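Just one protein chain is left out here, and the rest sit where they should.
In order of appearance the chains are A, B and C, and numbering begins at 1 in each one.
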Amino acid sequence: MIEIENLNVWFGENHVLKDVSFDVPLNGSFGLVGESGSGKSTVLRTITGLVDDWEGRITIADKNLGPKRDIAFYRDVQMVFQDPFGSLHPRHTIDRILSEPVDVHKLGNSDARVIEALKQVGLDNSFRFRYPHQLSGGQRQRVAIARALILKPKILLLDEPTSALDVSIQAEVLNLLSALRRDLGLTYIMVSHDLAVVAHMCDDIAIMNLGRIVERATARQLADGHLDHPYSQQLFRAAAGYDRAIIDSFVDWD
Amino acid sequence: MTQDLILSVRNLHVGFNTAKGAIEAVRGVSFDLGRERLGIVGESGSGKSQTGRAILGLTAANGHIRADRLQFHDTDLRNLSPRDWRKVRGARISMIMQDPKYSLNPVMTVGDQIIEAYREHFKVNNREAKRRAIEMLESVKIRDPELVFKSYPHEVSGGMGQRVMIAMMLIPEPELIIADEPTSALDVTVQLQVMAILDDLVRERGMALIFISHDLHLVSSFCDRVLVMYQGRVVEEIAASNLDQAQHPYTRGLLNCLPKMDGNHADLPVLARDAAWETQDLT
Amino acid sequence: MFSVLRSNRDGRKRARLFSGTGGSFIRLVFSLIITLFGLLLVTFLIGRVLPIDPVLAAVGDRAPQAVYDRVREEMGLNLPLWQQFYIYVSNILQGDFGRSVLTSRPVLDDIKRVFPATLELATVATIIGVALGIPMGVFAAVHKGKWPDHLVRIFGLVGYSMPIFWLGLMGLMIFYMKLGWVAGPGRLDAFYVDFIEPTTGLMLIDTLIEGDMDLFWNAVSHIILPASILAYFSLAYIARMTRSFMLEQLGQEYILTARVKGISETRIIWRHALGNVMVPLVTVIALSYANLLEGSVLTEIIFSWPGLGQYITNSLLKADMNAVLGGTIVVGAVFIGVNLLSDVLYRLLDPRARR
Partner (left out) sequence: MTQTTSRLFKPGLRPWLTSDTPQSRFQARCGRAWMGWLKLAENRLAMVGLGIVLSLVLVTLLAPVLAPYDPLAADLTKRIQSPNAQHWFGTDQLGRDILSRVIYGAQYTLMVVALVVITAAPVGLLVGTIAGFFGGWVDSVLMRITDIFLAFPKLILALAFVAALGPGLENAILAIALTAWPPYARIARAETLTVRKSDYIYAARLQGVSNTGLILGHITPMCLSSLVVRVTLDMAGMILIAAGLGFLGLGAQPPMPEWGAMVSEGRQFLLEQWWVSTVPGIAIFIVSLGFNLLGDGLRDVLDPRGGD
């Protein structure tokens, strides 16, 4: 479904993505994990066409992507963002946020589609004409997911969708995302700094450091801790919580 | 490790009157603290940060604090004059905030800010204060203290900024440190490195520590005892070592709704919130 | 869809004009030149969209046609517009703003004579405005919502709404005509005027250079009323801006850190908060200084203060285009200079802006 081959990206002079390659099968769930500055979000931004200084091949649903994205691309690929407070327009009602894509793509009967989209993410109709500041973090993230689904995309790009939420709310949103993937046959690329979240949500995981994929692992490998690259091992040990002894062995990778 | 009692809190209430009426952030919190490490855990809105701020009398202007007892050694913290507070803050109790990007003064060099913290309580000349500051920067494992001393907050990384924060807050040698989500803004590995520094310093100097966080695992692997807070109240107090035998449904709910790396993709157990938790007394 | 590898790397690399630290300075100067050029262009166009025919103004309407044509040729009005503009710009760059109908002397000399008076008025007013405005702003911010805050706010709003010419008239009537506390219009008492030959053109300084104290106090008593009326304007603006900057800074977390360090409230306000407020405040002060140049036009008329404002207005009533445009260019250039100065100061004061 998604093929990325030797993707290189530059921001001005510095080279932020170096020869990144991976494939994601139909209805697959691929995880990109790494610390800040590892370039994991840049991969998503390049796919959606926000980055213009890149090189390499990106093929979505058997279509090669050029420098610009066309309207058809937006029907196939949508994105959910990290910060629930920043992803919804503060002056638009939820109804306008959800019906705008329907009008832009002229899909018609936006009322029915809005109600259906809200139901899909577990929100009832009373939320429809509220403003984002009247909703909690978790509810806003559900609206963001509903907005991404309303165009019936094939692929969802998830940029740390739950890292700004409380643990109990995170569990609800992660369960919702898993259910949607099962029921709608969606394909995910999920970006996160939290190894446990990625291991839970994704079958196939890439560990990134300083713009490069240093290791590929399956969820099973991650569970058993069979990791080769020293950086991924360090990340794995760090995810286990605070242990004074192992910290002195940490290396700064810069 | 709780020989001498450092801090005693009984029935602490913190309330705010906002445009939408009065809200109670902390509703009757009590605990004692010896020369040990106490973790306070809770989700957003649980009142954990407000508890920490109330101890130092730093609640916002529209807030008010009420407690049956708020005792630090022999000092009653409830109605100190601004002059008395200045003798306590920094010198005897200090606090480490969450994000150095905001908690350091952007137009003053790191060195000046550390010297200011030291000279507030120790009457020394500038040269001596600078020597102490450099020494302190070395003790928080900063490789090039002279360079960091002269640089501005925006020129240092997140991890480095938090090391500066620790150095600044520990230089007047306080007895109690309140760390309010000290590492939540950092990456995982940097977070652990900073906590290791805090760990060593607190142990070497025999200080008491209150560690406030939303991360139950992190707190339980770092502290001796843990208070779990929900909607302004302490719902459970438990030794960090036997966290897995937690009684209260909220604590257990928090523990098992965390995604684990066991490879199974089954749905996570969701926390069913029970209104009774808000009123039930500590069992 | 084409399948060949799409190499963007060199295809669309956009070089950044003058990038790097030097670059930002060059870009600043570059934009300054363009803005000055724009200023000259606009004044040229205004000068050329003239119902009043400059030739007639020069030769009078009873002059014979031949004389009229000769003068018109001399003035170069028959040349194509862009050539006229080229001559116009090159003249100005050499300091030739043309002759003033009013004083029949080169406009530049007139401006050199009158401008220091306006500068002195604006500077004294700004000093008063800053000296009072900042403390009032801080005082209001620290006591937000209580009576000092409302007092400063009302005081500022009234200052902001007062027609300056009316306030000037009332001031003159009360403090000069009725109470006599202050000297009347003009920069010095009538018979003193020719005692002083202007070295800097700033009366207060020239009298000090002369060492003539009673002349100095006379100058002070002349400038105090117009300057304080102008100062009331900049005071209102500076106090209001200081207040909102202070409120913004007092809410920042580094203030909480300072309190945790046990630092006294006054030191937190005057060293930490104000230290951060000075950065944006510099631009506000620069802007208010520039605005005073505008305010002084009316004040000069009322106090018959021999400044640039009065010069422009009087030459306007005589349809003396050269003088009006010359004055406009000078004031415009000062505006641009002040804005540039505030940009540079902003970079110096704020370590984050310094590359």
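As a working rule, a residue touches a chain if its C-beta (ideal position, glycine included) is under 8 Å from a C-beta of that chain, and two chains touch if they have at least 3 such contacts.
This one's a predicted model, so the numbers in the text were calculated from it and none came from an experiment.
**Q** Give me the visible chains that the unshown chain touches, in label order.
**A** Looking at the entire complex, the absent chain's contacts are A, C.
**Q** Tell me which of C:203, C:235, C:258 or C:298 is the one touching the absent chain.
**A** The missing chain is touched by C:298.
**Q** Kindly state which of the options A:27, A:93, A:136 or A:221 is in contact with the chain not pictured.
**A** Once the missing chain is taken into account, the touching residue is A:93.
**Q** Touching the hidden chain in the full complex, which residues of chain A are there? Just list them.
**A** Output for chain A: 48, 50, 71, 74, 77-79, 81-83, 86-93, 95-96, 100-101, 104-105, 126, 129-131, 134, 144, 147, 151.
**Q** What does the interface between chain C and the hidden chain look like in terms of residue numbers?
**A** 31, 34-35, 38-39, 42-43, 46-47, 49-52, 141, 144, 153-154, 157-158, 160-166, 169-170, 172-173, 177, 243-245, 247-248, 290-291, 293-294, 297-298, 301, 312-313, 316-317, 319, 321, 324-325, 327-328, 331-333, 335-336, 339
Everything that follows uses one rule, which is that only the chains that are shown with their structure count from here on.
**Q** Greatest Cα-centroid separation from chain A: which chain?
**A** It is C whose centre lies farthest from that of chain A.
**Q** Just how far, in Å, is the C-alpha centre of chain B from the one of chain A?
**A** 32
**Q** Would you mind writing out the residues of chain C in touch with chain B in their complex?
**A** Residue list for chain C touching chain B: 252-254, 256-265, 272, 275-276, 279, 349-352.
**Q** Using the touch rule from the top, collect the residues of chain B that touch chain C in their complex.
**A** Result: residues 56, 58, 82, 85-91, 94-95, 97, 99, 102-108, 116-117, 120-121, 152, 154, 165, 168-169, 172 of chain B touch chain C.
**Q** Show which residues of chain A lie in contact with chain B when the two form their complex.
**A** 35-36, 166-168, 170-172, 174-175, 178-179, 193-197, 199-201, 203, 219-220, 222-224, 234-235, 238-239, 241-244, 247-248, 250
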